[in-house]
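Everything below concerns the one structure shown next.
Every protein chain except one is present and positioned as in the full complex.
Entry: chain A
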Amino acid sequence: MGSVALKDIRKSYGAVEVLHGIDLDIADGEFTVLVGPSGCGKSTLLRSIAGLETISGGDIILDDTKINTLQPKERDIAMVFQNYALYPHMTVAKNMGFSLRLSKVDKDEIDRKVRAAAEILDLTPLLDRYPRQLSGGQRQRVAMGRAIVRDPKVFLFDEPLSNLDAKLRVQMRSEIKELHQRLKTTTIYVTHDQIEAMTMADKIVVMRGGHVEQIGSPLELYENPASVFVAGFIGSPSMNFVRASAGADGIEYADGHWLGRPAAAIAPGRAVIAGFRPEDMRLADTGLPARVALVEPTGAETQLVLRTGQDSLVMTTRERVTQKPGDLVHVVVSEGKLHCFDADTERSLAPGAAPA
């Protein structure tokens, strides 16, 4: 078992508060990803759960037990660090068995558990090597191995893939995901990479400036972002945002062109921020006029950069694009794909969107 509940977690360094009251419930076995820009407090939150930081307020509850003041070693939580933090003077096997040696498990048992973990992670031939003799990906796996031999209640990962090259990152991403499907251990995973978040998470927690901005499944966040921030953060290329206003029959761009219908009625005349994803736009005979600035074929898709009024829009399409830079085109937003946000609070105006 390993369910985690965070209640109004606060953390200050001196007079500076960096976590401003985080509430979060994580079910047993869930793969939760904390995502947000650098400096938003992800690591601080993770380290607080680990017990490496003392929180200034709130409660951390693991399976109905308050663990706020427990030492890291008393929490039954394992952590994989960004730089792996392998013990340089111990072999792979010793690294992996370290926690078991500390808890005085007998030698044969340690050996058995280390071998089992090594088997899962393809580390068997490397057991006698030292960390300096391993590649980045192998070190990463040893760090994971060290966590899984303990069979803890919760795994914590702090940007574990950020030191790997792009190709290895994709590979390790699926390995971690597979490992989770196999072990079903509650996992909290920190990253600043929204693609990692989208591909790995059961539940994504988007953080910003020490607050939780939105919590939801990857598709919930993609389809119903609660704010301009989340909308822009999730999805690649990012959502387009333009200043617009509500008209009698829907949302109008600054020049009066119709963009689409909002999900819920908005009082006519109200200023909004309209958002639409690059993949939800298409070229048409009528619609918002724009000039092509760039055409970037990527194979399966083509990415277009368009200029209209003050705005620069990105759209992607799977159709053949014959237009050239400089051409005038018309774009429309697919039905039901227009997101509207309050012009001041930047919160979503869709029904059911969480209030600020």
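As a convention for this text, a contact is a pair of C-beta atoms (placed from the backbone, for glycine too) under 8 Å apart; a residue touches a chain by one contact, two chains touch by 3 or more; residues count from 1.
Convention: contacts and distances are computed from a predicted model.
Asks: Between "Acyl-[acyl-carrier-protein] dehydrogenase MbtN", "Chemotaxis protein CheW", "Maltose/maltodextrin transport system permease protein MalG" or "Tetrathionate reductase subunit B", which matches the UniProt record of the unshown chain?
Replies: Not shown, but named in UniProt as "Maltose/maltodextrin transport system permease protein MalG".
Asks: With the full complex in mind, choose from A:K42, A:K113 or A:R150 the residue touching the hidden chain.
Replies: With A:K42, A:K113 or A:R150 as choices, the missing chain is touched by A:R150.
Asks: With the full complex in mind, choose from A:P72, A:G136, A:G232 or A:G250 the residue touching the hidden chain.
Replies: Once the missing chain is taken into account, the touching residue is A:P72.
Asks: Looking at the whole complex, which of A:V18, A:L52, A:A254 or A:A350 touches the chain that is not displayed?
Replies: Reading the full complex, the residue touching the unseen chain is A:L52.
Asks: Can you tell me which of A:S12, A:T54, A:N83 or A:T345 touches the chain that was removed from the display?
Replies: A:N83
Asks: In the complete complex, which positions of chain A touch the hidden chain?
Replies: Residues touching the hidden chain, for chain A, are 50, 52, 71-73, 77-79, 81-83, 85, 87-89, 98-99, 102-103, 146, 150.
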